[in-house]
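In this view, the complex is presented without one of its protein chains, the others remaining in place.
In order of appearance the chains are A and B, and numbering begins at 1 in each one.
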Amino acid sequence: MQRFILRRLAQSVLLLFVLALIVFALARVSGNPADLLLREDATQEDRAHLLRALGLDRPVHEQLYLFISGAVRGDLGESIRYRKPATEVFFERLPNTLRLLPLAMVGALALAIPLGVLAAVYRGTIVDRVSGAIAVLGIATPSFWLGIVLIYIFSIKLGLLPSSRMGGPSHYVLPTITLGLFLVAGMMRLVRSSLLEVMGSEFVKLARLKGLSQTVVIWKHCLRNALIPVTTLFGVYFALLITGAIVTETVFAWPGVGRLTYEAVIFRDYPLLQAVILLKAIIVLGVNLGVDIVYAYLDPRVRYA
Amino acid sequence: MARVEERIDAGFASTTTDASDHPRPRGDLARLPWVSFVIIAVMVLVAVLAPLIAPHSPTEQSLPDKLLPPAWEAGGSTKHLLGTDVLGRDLLSRLFYGARVSLIVAAVALLAGGGIGLIVGIVSGYLGGRTDSFLMRAVDATLTFPTILIALLLAVSLGPGLRTIAIAITVLIWARFARVVRGEVLAVKARDFVALARVHGCSHLRIMAVHIVPNVLNTFMVLLTLHIGFVIIVEASLSFLGAGIPPPTPSWGQMVSDGRSHIASAWWLSVVPGAAIMLVVLAFNLFGDWLRDWLDPRLRQV
Partner (left out) sequence: MGTDPAVVLEVRGLRAYLYTRWGVVRAVDGVSFALREGETLGLVGESGCGKTMTGLSIVRLLPEPAGRIVEGQVLLEGEDLVTKSEAEMRRVRGRRVSMILQDPQTSLNPVFTIGDQILEALRLHHPDGESSLAARAEEALRRVKVAAPEQRMRAYPHQMSGGMKQRVVGAIAVAGEPLVLIADEPTTALDVTIQLQYLALLKEIQARTRLAMLFITHDFGIVARMCDRVAVMYAGRIVETGPTRALFRAPRHPYTEALMASVPRMEGSVARLPSIEGQPPPLHDLPTGCRFADRCAYVDDRCRREYPPTMPVGPAHEAACWRIEPSPPSR
């Protein structure tokens, strides 16, 4: 078990290193990174000064060393727009996103699991078809558009809910729905198909043969097995939420790291963007590692492997 | 309650007896996704014929006509069937040209990303061993990582444009293709004709090209179709975030984004192009599902 965790940790660090290399290389592929950092009204002298200050006049391998050693110390450069260290900006915004993500995740699970179970249990009936249609529609609906439509209906036409920014509980409703629905369709299909698979297995027959009721069999014997693929995908869902938050936070002007990503893109703030990406990567990889450990707990076959 | 119990009981099923033991009925005309076909055909026609059928230029501004509502709303005119945007550009014409952008991006990105995925999948599955485990590690890494962040990074460092977005989407999808194709190659490789070809002295390259590729082509086609909708949504999202095709070229995602600040006064600016995205993606997904069931039911899990 420990060796398993250590190996996964080493893999994550390696992946992070590769990502850092990509970030490093992309900044140089389109010319000198200094040009990405300079403001439009900068003079030739400013440029030369910056080159020296950032060590960009040195050979590439030294630059790489500077970049990596800086990154390890948590120094990912200074945001052009905010004029302070990019990591600092990121961690100021992170709590706002962390308030939104769990709500969306829990909301999505709370909707997807019962719907998936119903669809599987009532397979082939109208219930199954309706939830299938919801899933197909959910996958086809761009979430940025869904957010805008929700704002139009609930904020503008009905005046029921606030359309943007953070605030009281009512401010969470629309962003949570928009971000959560992003996941529901896929989760629901997964719960349905894995539950159907489990329901066809022999141990379900044996459980019924003991005299257990169908309800007990589904909720006790089937669901735990059927949720194993859902938990293994938790890391994927988390990554999806992190990226989904970019669009959702942009639509709802939510001051989290998703909105920050958007700002970094439209203001072409390369140092901020590279910091956001590397830090998000660390978070996503960390969550994936955690998921593997929880998975090992849930499925005894992995635990003792 | 007894009924409920009965209904719950109805789910107790072993799929082995009622479905998979029997051959699937194929090519049933009534099951063809006609609605999807029509939507896709309309989109393709509109995209190809945009210069001929668009009532206005998609980029021509006319400030006196700005923010006109669609024809059916009060104040709308038949001159601009879907109304105009904040710069007085005709929404319908922009929608037509936007279809072009969506299709071109989808085609380029799918050919690039799918092609790379196909090659990696074939090489990985066919050669096996260390090459395989290395490539599959890379695939796993790509799949667990939020690759759209790299797409955004590309947009900023390379500058937005068709090339950037094609590279970005390639990065996003190649791994999905590689994984499925590899699985398929493993199955094909185990068949006798491959061994026979080896016995006859065929080179690896020739075996891959002549024996493996044709056998994974069905799967590849299904994957391509299933990913069209995904790619259109990704392109729209990138455009929405300002990392897609740069203006003034109209693209649907960017149109939704532009209309966002006028949602209170001119809802159609965002709602109409967004609805177009949804409809088209829905059509392509349903079509892809149908094609998969028809060509290759084993792919259902994908």
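The rule is simple: a residue touches a chain if its C-beta (ideal position, glycine included) is under 8 Å from a C-beta of that chain, and two chains touch if they have at least 3 such contacts.
Computed from a prediction, not measured in an experiment: that's the story for all the values here.
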Among A:Phe17, A:Tyr65 or A:Phe203, residue touching the chain not depicted: A:Phe203
Given A:Arg93, A:Arg192, A:His221 or A:Arg259, the one touching the chain that is not displayed: A:His221
Touch residues of subunit A, complete complex, unshown partner: 123-124, 201-203, 205-214, 221, 224-225, 228, 298-301, 304
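Methods note: only the chains that are shown with their structure count from here on.
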Centre-of-Cα separation between subunit B and subunit A, whole angstrom: 21
Complex interface listing, subunit B residues touching subunit A: 5, 7-16, 141, 143-146, 148-150, 152-159, 229, 233, 236-237, 240-243, 253, 256-257, 259-260, 263-264, 267, 270-271, 274-275, 277-279, 281-282, 285-286, 301
Residues on subunit A engaged by subunit B in the complex (per definition of touch): 15, 18-19, 22-23, 26-27, 29-30, 36, 120-123, 125, 136-137, 139-142, 144-145, 148-149, 151-152, 156, 193, 196-197, 199-200, 204-205, 208, 213-215, 217-218, 235-236, 239-240, 242-243, 246-247, 250-251, 261-262, 264-266, 268, 270, 273-274, 276-277, 280-281, 284-285, 288
